[in-house]
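Missing here is one protein chain; the remaining ones are kept as they sit in the complex.
Letters A and B mark the chains in the order given here, with residues in each chain numbered from 1 onward.
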Amino acid sequence: MQRGLLEVLILAVPAGLLGTWIVLRGLAFFSHAVGTAAFPGLVLADGLGFAAPLGAFAAAILFTAGNAALGRGREEGRDSVVALVLVGCLAAGVILASDVFGSGANVETLLFGSLLLIDGSDIVLAAIAAVATLVASGLVGGRWLAHGFDPGAGQVSRWERRLLDALLLGLIALATTATLSVVGALLVSSLFVVPAATVRLFAKRMASWQLASVLLVAAEGTVGLWLSVKTDAPPGATIACVAGAIFALAALARALSRVPRGAVAVAAAAVVLALLAAGCGSSGSGSDGKLDVVATTTQIGDWVREVGGGAVSVDQVLQPNTDPHEYEPRPSDVEAAASAKLVFANGDNLDSWIGQIVSDGGSDAEIVDLGAAVPERLPGESSGAEASKHDPHWWHDPRNAEAAVREIARKLAAADPSKKRLFERNGAAYLAKLRTLDAGIAGCIDTIPVSQRKLVTDHDAFGYFANRYGIDVIGAVIPSQTTQAQPSAKDVSELIGLIEREGVKAVFPESSLSAKVADAIARQTGASADYTLYGDTLGPADSDGATYLGMEAANADAMVRGFSDGRHGCHLKP
Amino acid sequence: MFEPLQEPFMQRAIAEMTLLAIAGGALGCWVVLYEVSYAAESLAHSIFPGLVLAAIAGIPLLLGATPAIVLAALAIALAARLPGVSRDVGVAVVVTTMFGLGVLLALSPQSPPGIETLLFGDILGPSDGDLISAAALVVLLGVALFLLHGRLLATGFDRGGARALGLSPAFADAALLILLAAGIVVAVQGLGNLLVVAVFVGPAAAARNLTDRIGPMIAVAVAIAVLSGLAGLYLSYYVGTAGGASVALAIVVAYLLSLPLGLIRPNRGRLNLAAGYDH
Partner (left out) sequence: MSSEALIEASGLAVSYGGPPAVTDVSFRLRAGERLALLGPNGGGKTTILRAVLGELRPLAGTLRVDASCGSVPQTERSRLDYPVSALEVATMGALSRLPWWRRPGRDDRRRARTALGRVGLEDLAAETFGELSGGQRQRVLIARALVQDARVLLMDEPFTGLDRPAADRLEVLIANLAAEGHAIVMATHDLEQAQSWDSVLCVNRRQIAIGAPRQTLDREVLEATYGGAIVEIPGGGGRAILPPQHQH
């Protein structure tokens, strides 16, 4: 948390200073685009395994150079050049992610940012950006001002002017890259443009404008960060809302009358205080002598609650129906990890962020990698951000669930020996249910001839399920284990050919994903796309898939209905 | 050559792409001339709070998205009237705030899962609704751009002069932003965010390099958009590259090709020697 605050305060310097130049020189689009254009750099860094900020910065510099080359010597249409270079960068990124590396998973975190996963290198990067901006402003700020005021005036040579522009754009690229990890590319403007624009409404001189902008960025960042901790909201979005609200108030004050500046300051302070008061509503909870445990995924949370019963207080990091690939840690998770004795993780690179959450919370909790304890393993991705030796979706084989539950019971007992018997009793009862489930699913699927058990889904999370019950996974609409990639027309065409040859009767969109391409395939092949499967997470509380047992039963039911053309399903009582 | 045309999913993708290429190429000319590429790129994000609220209220998503994006367009036009606030700064302020608000609203337990995927579509799987709304968009834009042509042209040419003619530059700005918002709210479902900005800026920017009259510019932009859409989809079909990204790349390539072609056009190149980022 302190690290997040430090990062925001350091970033206030380049964001406030450069923000004034961005507003003055009409570079808002550029500053937004240069962050977004870091995408291919992030994909490359992920794919080739070097530091993400390095990739982002390299891409941002290439983007800047591309803009300089295409936009040279034109006064109008610069914004379309920015847009087109941005499109080129993004398209290259998507193709790299979809067709070269077959993945690009952690990229989304950087597009949306996460103040809570900041490490030392981010702070160093922010500090470099701050120092570089300060030095450059001191040395050539006056020249930037003169040039911005009257670009035609001949006080500087053409080359000098180009150099000055390149320096400004390069600094924006550097500072934006440093900000990506905090608020993410889509909200970079909340630090770089909105505060400077707010102060612009009142400032008359460059120096006071710059100073006030730096202070406002620092204030809005601090308040936003604090609110996000209090309300458990993502910091980037909170900062954006705070900054936007203050701008709206300032604009209103400016538009209504020649309000004295003091009144505006009072109004802004009132809003900040109101927000603070609103934020104070929520606060932490005690655990009444229960064993504090963190579970990363929904299914692990379900198991730990079953085994732990009333003796364990579980903080489950992922919530139903959120995609683990798009997870953004919440402040309460860091707090929970700080007080936890045990952390149960899925392993296999599905939830590798948990290590940082635990170390951020300053906890010495033991991280239990359940994936290492299960018996049935399938090979995973060989490259990309989610590369791992094994396919991480091991929970879809109930035999693996049994092993995981046994491991949970053993670890809980070790952590709280006084409740050992309770954990063992609960564990045994649940294991019996798992065995019943396993047998029930096997029996139900056996009603379908082997030749008809052909699974087509848009997310290949079901390798383990298919392996366990003799189902043939013949294709996935999105041919990788992540949700980031885009299919190609060729993939779709080949899959349609396969479905038609094999006589597949149903395709299964995963429940938490948009299913447009799956629908398109179903439309063309006549297969049904009406059945959804629970893939990465459990469903919400009132759904069939709210528990692990319910999820697997619902998946089996949906698959059998699909395989049998809707004639019958599985009526398994979880 | 005709093989992709026999696959129904490709027929639908090509139909959707062509409809939106026509809309994007034509409206894109005004996006380029009015320099609102930033709005074209970012307005799509401002739909987010509307989508979340519509999903929570259980009404059709388009009913939430449309007011949200129209509100954003008007807020941008309004903010740009403040002293010292350019339109681009207005876009940054409005879109950032609305997107942040959407992210916060999406934390509500009533908010359905995976709603952020509704911000995007995939060109390879347009639904019937996507095709119908794209066709409606083409009609709407066709009528609106035909009627407003003179006003948009005169205002973009010289705002003070337009005022002297009794035209309101604020009206032209707001009309363009609202048409752009309508285009984006429809196109983003069919094309995805990446492709929306590509289609709404690229073909028109390329056409601008090749023509020096508004009429031919619109025609060339539509032609470039339709052809790059086809080329991208064929590339995706035969080479197997990601669908939307292939179309976007085809449009960028078309723009790059237009640069040298534009230079050999007579009478070009002696204009716009002045440099500088401010307008």
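The rule we apply is simple: a residue touches a chain if its C-beta (ideal position, glycine included) is under 8 Å from a C-beta of that chain, and two chains touch if they have at least 3 such contacts.
The model shown is predicted, which means the values in this text are computed figures rather than measured ones.
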Residue of B:Ala15, B:Leu167, B:Leu227 or B:Val253 in touch with the missing chain, whole complex considered = B:Leu167
Of B:Leu147, B:Val239 or B:Leu256, which sits in contact with the chain we cannot see?
-> B:Leu147
Which residue from B:Ile47, B:Val138, B:Leu177 or B:Met217 sits in contact with the chain not drawn here?
-> B:Met217
Interface residues of subunit B toward the undisplayed chain are 33, 83, 146-151, 153-154, 156-158, 160-167, 208, 211-214, 217, 267, 271-272
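Everything below uses one rule, namely that only the chains that are shown with their structure count from here on.
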Centroid spacing, where centroids are CA-atom means, of subunit A and subunit B in whole angstrom | 26
The residues of subunit A that touch subunit B in their complex are 23-29, 32-33, 70, 72-84, 86-88, 90-92, 94-95, 98-99, 112, 147-148, 151-152, 158, 161-162, 165, 186-187, 189-190, 193-194, 197, 200-201, 232-234, 236-241, 243-245, 247-248, 251, 254-255, 320-323, 326, 485-493, 496, 511-514, 516-521, 523-524, 540
List of subunit B residues in touch with subunit A within their complex | 4, 7-10, 12-13, 31-32, 35-38, 40-42, 45, 79, 82-86, 88-89, 91-104, 107, 112-114, 116-118, 120-122, 124-127, 194, 197-198, 201-202, 204-205, 208, 233, 236-246, 248-249, 251-252, 255, 259, 272-279
